[in-house]
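A single protein chain has been omitted; all remaining protein chains appear in their positions.
As written, the chains take the letters A and B, and residue 1 is the first residue of each chain.
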Amino acid sequence: MKRTARRLVIDRIACTGHGLCAELFPEQLALDDWGYPIQSPGPIAGGDTRHAQRAVAACPALAMRLEAARG
Amino acid sequence: MITDIRTPQPTPGRGRAGRPSLEGAHGERLLAGWSRTGAPTELPEHLDRHGPVPSFTAHDGEHPLIEEIARAGLAGRGGAGFPTAKKLRAVAGAKRTDRVVVANGMESEPASAKDKTLLRLAPQLVLDGIVLAADAVGARQAHLCVAPDTGLDQRLRELVAERRALGIDPIEITVRTPPHHYVSSESSALVNWLGGGEAKPTTTPPRTAERGVGGLPTLVDNVETLAHVALIARYGADWFRERGTAESPGTTLVTLTGAVAEPGVYEIEYGTSVHDILELAHPVGDAQAVLVGGYFGTWLPAAEAAALEYSAAGLASAGASSGAGVLAVLPPHACVLAETARILEYLGAQSSRQCGPCLFGLPATAGDFAQVAFGQPDREGTERLERRVELLLGRGACKHPDGAARLAASALRTFAPHVRRHLKWGPCPAAVDARPLLPTPAETIKDGDWR
């Protein structure tokens, strides 16, 4: 079974800038001057999926989810 | 003032062959009535010119009007330029059978006057369009949203009542006046407000076509788009395509403002050069730059802008888009940085303050920009500004920060030599002395102002 590529989607209204995500998924997330995530574009690299899942689960505002990357 | 309407120039008998009565003296379609009489088109005149609203009853599969609109290639006139037929299809194909139509006449862009003008001069076309779109998507309720401070709402309610009394409209059109802030005319914000919430943009998906007013599939279309629908329903796609280009067919309304002798709303044909469009309003002196599209738009040097074809593809070739249909001319003795700084400050104040990048990043960007325009900027500050502009892109639930970033970036890019001048010598005389050209209403939005 081929693993489908996934991407991280941030709900910008729900996000309250706790910044846990950037600690847990630094491969794709950094923080701006006010602690809100800056996301590098593109789908999640295969090996980083666990990190992305941890970031999603840890978000205190539930502002992130993983989706199938658009073809 | 920019809300002035162009002086009618009656030139009788100069219509297009075959259909002399459908177009105005200069090829106007939406504003044909105004072009001929110089007055808002009343219902009897409207019916006399266009006849009753066509009805589409028996049809298998897709609604014939949606097919016709798809063939006409009508694109939304609210700013995004999305294909109207696609939007109609999304709502018509929704699972829930109860659907809603929202006509967006909010026009929150301070430099734009086209929607207000259309609603004043040709309201019957908009009302026809609402009824037709509702029929096409199977909606039983329709809302017409206009800004509360225009006085349009009372007039439109009277017109709706008049049509109801004559049995013209099979469904009731409710005229609504949501709070009038820059972002509250965004479709998800309107839908949220109509559903009892605040007039703030919401997270998408779900799109309004799936979950709109009260959770029902909702079509949100700009009032000008709907007026075109009223004409396409009567005269067909081929007629619609007689004007404009293959990719951008038809006519459209533009607001010409800034350093022009006759500012106002004009109906033009897609494919006309920006130069010819600006000539309609008689530019004053040698223009320095043109703001294309409005406050989410793009600054272009006047010569470059003038040479462009006014169409989606033509403007895109210079990295611009028609947006809300604003063309603002910057006179020679004005500072593009000062104008941009004021607009950015305005946009920052208009944020719905929901997303961090817009809540903190936009005012900070505006502050950095103001430093470049009015202060004693240093290289470090300018670099920080460039970085912050970059960081506004794609980081909001709606496109508010993106639009502001686009404006800021185009000013910095197009007028890089002028930025260097400010860096070296401080603010130019125009930044300090010139009167603001574009309107940036000062308004502090309080928490309760979104209901």
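Note that in this section a residue touches a chain if its C-beta (ideal position, glycine included) is under 8 Å from a C-beta of that chain, and two chains touch if they have at least 3 such contacts.
Definition applied: contacts and distances are computed from a predicted model.
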Choices "Phenylacetate-CoA oxygenase subunit PaaI", "Monovalent cation/H+ antiporter subunit G", "histidine kinase" or "Ferric reductase-like transmembrane domain-containing protein" - which one is the UniProt name of the chain not shown: "Ferric reductase-like transmembrane domain-containing protein"
Displayed chains contacting the withheld chain: A
Contacting the left-out chain in the complete assembly, out of A:A5, A:L20 or A:I38: A:L20
Sites on chain A contacted by the missing partner chain, in the whole complex: 14, 18-20, 23-24, 35, 54, 56-58, 60-62
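Keep in mind that, in the parts below, only the chains that are shown with their structure count from here on.
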Residue ranges of chain A touching chain B (in the complex, touch as defined): 11-17, 32-36, 38
Residue ranges of chain B in contact with chain A within the complex: 201-203, 354-357, 360-361, 364, 388, 391, 395-397
